[in-house]
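Before I ask anything, let me first share the structure, which is written out below as structure tokens.
Only one protein chain is missing; all other protein chains are in place.
Lettered A, B and C in written order, each chain numbered from 1.
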Amino acid sequence: MNRIDKTFEDLRQKKEKALVGFLSAGDPNISESLNIITAMCKSGLDILELGVSFSDPTADGPVIQRSSSRALQSGVNLAVVLEMTRKLRMETHIPIILFSYYNPIHSYGVESFYRDAMEAGADGILVVDLPPEESDEMTSCWAGNDFALIRLIAPTTPLDRMAHIAKTASGFLYLVSKTGVTGSDGLDTGDINDKIESLRSVTKLPICVGFGISTVEDVAAIASVADGVVIGSAFERIIEENLDNPDLALILANKVHEFKKATKSQ
Amino acid sequence: MNRIDKTFEDLRQKKEKALVGFLSAGDPNISESLNIITAMCKSGLDILELGVSFSDPTADGPVIQRSSSRALQSGVNLAVVLEMTRKLRMETHIPIILFSYYNPIHSYGVESFYRDAMEAGADGILVVDLPPEESDEMTSCWAGNDFALIRLIAPTTPLDRMAHIAKTASGFLYLVSKTGVTGSDGLDTGDINDKIESLRSVTKLPICVGFGISTVEDVAAIASVADGVVIGSAFERIIEENLDNPDLALILANKVHEFKKATKSQ
Amino acid sequence: MGNKEKPIQNIKQFKAGEYPDSRGHFGVYGGRYVGETLMPALLELDEAYNKIVPDPGFQDEFKRLLRNYAGRPTPLFYAKRLSEHVGGAFIYLKREDLVHTGAHKINNTLGQALLARRMGKKKLIAETGAGQHGVATATVAALFGMECRVFMGTEDIQRQSANVQRMKLLGAEVIPVTSGTMTLKDAMNEAMRFWVGAVRDTFYVIGSVAGPHPYPVMVREFQKVIGNETREQILKRTGGLPNMLIACVGGGSNAMGLFLAFMNDPLEMVGVEAAGKGIETGKHAVTLGEGSVGVLHGSKSYVLQDENGQIQEAHSISAGLDYPGVGPEHSLLKDLNRVRYVSIDDEQAMEAFHALCVLEGIIPALESSHAVAYAMLEAKRRPINEIIVVNLSGRGDKDLGIVSAYN
Partner (left out) sequence: MGNKEKPIQNIKQFKAGEYPDSRGHFGVYGGRYVGETLMPALLELDEAYNKIVPDPGFQDEFKRLLRNYAGRPTPLFYAKRLSEHVGGAFIYLKREDLVHTGAHKINNTLGQALLARRMGKKKLIAETGAGQHGVATATVAALFGMECRVFMGTEDIQRQSANVQRMKLLGAEVIPVTSGTMTLKDAMNEAMRFWVGAVRDTFYVIGSVAGPHPYPVMVREFQKVIGNETREQILKRTGGLPNMLIACVGGGSNAMGLFLAFMNDPLEMVGVEAAGKGIETGKHAVTLGEGSVGVLHGSKSYVLQDENGQIQEAHSISAGLDYPGVGPEHSLLKDLNRVRYVSIDDEQAMEAFHALCVLEGIIPALESSHAVAYAMLEAKRRPINEIIVVNLSGRGDKDLGIVSAYN
């Protein structure tokens, strides 16, 4: 069983939900980023989404835009992120999902990417701007089921399309909680229940919910209905507010710990 | 015989040419203007052209534009100019020609103007922007030949038109020496001889030449071929340069004296 | 003292083309009131105009340029949202804002420059207020490879700086006029002065139906395409004539251009003058409404003047209407009651400007905004089956600075 499936299986048995953490690889710089992420992985993170920064992140709000800028500034590119993955893989056993826009992957070459990502120990990929309609060009060279293709379900996705998307996804489904870019403030949990229910009617895959989740209460609320909770901007905001703080890794580790507790609380 | 005809008759006998002086009535102010003009009339001026200032003197260069502004500023209007004429008539016997754009006359009323100008002692009128084609509306109320209509001949006027203009003119003809507005610098006497010759071929009226005449040499040159020399801007420039000079009237009187000599020198 | 000549009253049967007479008189108005130096040039121009302009070769070239260069015909646009907003008659806009250079002025400058070329003149001069006529003259000068000088008051140079830059880019020399009120009237004074000195080889392109004969009739001739097109368009679109025509009146060329084709039709025509800060303040340009008969810039017409016949300063937020004179034919049309002349002040014009922006997506010239403002007033009190055609004489790009400065 691959790492992702195993993680959800283990959690199910522990009656916990997955805490999924997104971070732009290389923010605020490459070595500090490795420190931070390692600390977070060891403090309760269940799944890591490792962001490959892109110059034109059209699906992201200001917090992740700034985080991407810092990462790019520090010299990150896809090759560097794969190298970081390799290092993280030596420190942690949690699933590492690469999170990218399509152009860096396209530029790297889809075949090289598949080979190198697998080799580095990544467990899957989520490409923000590569819908099922276009994704063959990336996946047609894939062999076997060891590399997961995580797909997004949006609040605007109708039921039949959900089913269609679910069919080509693997690992888990990422349910976007808001019509909006990442980090959009405020969370409306009411709607999410319905969406999860609909989605469950067409798939057996675990469902993780993300976008705009920033408080322990949010986490607890989502954890009560979904299989996982994705946190991104909330972590990035902490990085941004503590750029010169030597305890940054510790602060984030504590935050992970706090959030992780909330995924167990039901 | 009217004053204009008599003046030319007298000058012919003395073998002199007419010195015609133009001044904006009321420049730099009404009383000083009366002083200046009186002094000039007594220093050798043969004919006075008394300018009725207009807000939009399209045929005048900068010097007379500024002179008109000063005059208007000092409260001049056609009624005031007629009043000044009345006063000057008590000081001098030389012909007084009113020199105006048409609108002030039109506004005053052409019939009232004719009556009041005659009554004030004016000897004629030159309306800069009233060509023969339009002048009936002004002259149709005139009776007798005591009030002269001075007309302009321009360098652009062809011979047949000269003849036509001369036919409806009286007093003298004012030959414009330059294609340009008043005060345009420099004088080209070469052309003028030809023009005068042409003009003499179609009229018996005296011919006075004006526009751009400013030096004693100019005066002498013109006086050798024409029946009179008109000076305007050159006088106005002296006023402008001596606005605060208590000897202004004297300076102008001397200037007139100097010019007058040049009209006798052949 | 103020000479108010007796107006000719109530001539019911007005015949288009009956005026002017051969010497340019529209009733008692018009004529040629200029210094002798210019008279031969005006006679030459009149002769050339009468000989050259009716020539089919000239007409062909003129029409071809109007079509291929200026972009004619311009549309007649039904301003649905404006009409519904006002709630009354249908308002149609004749879109002169769409012609090359952005105002009706180009119709006329093309005509005059073509004539100048056929007369062998290679130098053009023009006066300008809003800068539109200056730009239109500089444009045709460039098109025909002629030299061009444009006289413009320094006050107008200030408030219409984009147009100044356009003229310079087009290769024209812009000559700042600092005399008098430093606006259109003085620019025209200065252009006439320059012309007096350069009359032999220079063609003076006057920008409105003003000035000495033959300008008023010539400019009308070159602008009449506006009304000809409009008449054809409205008949085709609605099967009938409009109930009213409305145009702003500065010198009056866009108004005459629209009106002429309809002169014998049973409909109302309205000319809109600029009331500036309000008639009662004295700061306005309501020449026909408040002026008296006088002579300015070579023709007899209504003018704004004091009791001594001195020309008064005009005021309007729109530089193109800021003129104390008006074309002589308008004076006749006023006296004949053939055209009704009304006024719209700065504030009303500004409101109409904004209304047209947000309701129709059209940024009108401030001049044209006066016509729109009056159309809004009229449309409101008229039944919904009536049609009002407004001459949208120009676009407002040139006015952005003024509009943003207006509080």
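The definition used in the following text is that contacts are C-beta pairs under 8 Å (C-beta built on N, C-alpha and C of every residue); 3 or more make two chains touch, one makes a residue touch a chain.
Fair warning: this is a prediction, and the values are worked out from it, not measured in the lab.
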Check: Any idea which chains on screen the missing one touches?
Finding: A, C
Item checked: Selected residue (touches chain absent from view) among C:V34, C:A48, C:M152 or C:L170 -> C:L170
Checklist line | Touch with the omitted chain, as defined above, among C:I91, C:A255 or C:I362 | finding: C:I362
Next item on the list: With the full complex in mind, choose from A:E134, A:E217 or A:D247 the residue touching the hidden chain.
Entry: A:E134
Check: Which listed residue (A:P104, A:G121 or A:P206) would be found touching the missing chain in the intact complex?
Finding: A:P104
Notebook entry, point to check: Which chain A residues would touch the chain omitted from the figure, given the whole complex?
Noted result: 54-61, 65, 72, 77-79, 101-109, 112, 128-131, 133-134, 151-158, 161, 165, 176, 178-181, 184
Margin query: If the hidden chain were put back, which residues of chain C would touch it?
Written below: 67-69, 71, 74-78, 81, 95, 97-100, 102, 138-143, 145, 162, 165-166, 169-171, 354, 357-363, 397, 400, 403-404
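FYI, only the chains that are shown with their structure count from here on.
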Margin query: Tell me the shape of the graph of touching chains, choosing from line, ring, star, complete and other.
Written below: other
Next item on the list: Quick one: point me to the chain whose Cα centre is farthest from that of chain A.
Entry: B
Note to self: Using mean CA coordinates as chain centres, what's the gap between chain A and chain C in Å?
What the structure shows: 68
Item checked: Centre-of-Cα separation between chain B and chain A, whole angstrom -> 98
Notebook entry, point to check: Distance-wise, how many Å sit between the C-alpha centres of chain B and chain C, to the nearest whole number?
Noted result: 37
Next item on the list: Indicate the residues of chain B shared as contacts by at least two other chains.
Entry: none
Next item on the list: Note the residues in chain C that touch 2 or more other chains, in rising order.
Entry: none
